[in-house]
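The other protein chains are all here in position, but one chain of the complex has been omitted.
Coming up: chain A.
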């Protein structure tokens, strides 16, 4: 059966079982491989995407739950917050292996879309669901602050 979602701004019909997790719909049915599998149980955040602008874990979100909703992945994210986050990530060379970073960036962009001046505790709350085994956390924190400062200077 077919389910339609607004994916990265385009209405997209998907022919997959409605219980299929969004993660595998993206990766295997739509070849959008920027969103990563890490745990399959919402423990690591590698699969983070935006659902109507809010960060969610696509590995535990069935396709049926996102029907007719707006899904944004790392491939399509283009908000000013996301652009600032990606630029800060590159500027500070945050990334090591990179596997978790799509999810980190999606979580960080979602944080900044609701909080342009995050304290350390806000960053802890928003980002502690995203595991990085390379432990790039020092730079993730610094890059979020860098992006926040950049966005503040823009506005």
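As a working rule, a residue touches a chain if its C-beta (ideal position, glycine included) is under 8 Å from a C-beta of that chain, and two chains touch if they have at least 3 such contacts; residues count from 1.
One rule holds in what follows: contacts and distances are computed from a predicted model.
Trainee: If you look up the hidden chain in UniProt, what protein name do you find among "Formate hydrogenlyase", "Isoquinoline 1-oxidoreductase beta subunit (EC)", "Extracellular solute-binding protein" or "Branched-chain amino acid ABC transporter permease"?
Mentor: Per the UniProt record, the undisplayed chain of the complex is "Isoquinoline 1-oxidoreductase beta subunit (EC)".
Trainee: Need a quick check: the contact residues on chain A for the chain that isn't drawn.
Mentor: Touch with the absent chain occurs at residues 17, 20-21, 24, 27-29, 31-41, 43-44, 46, 73-75, 86, 89-90, 93-102, 105, 123-125, 127-141.
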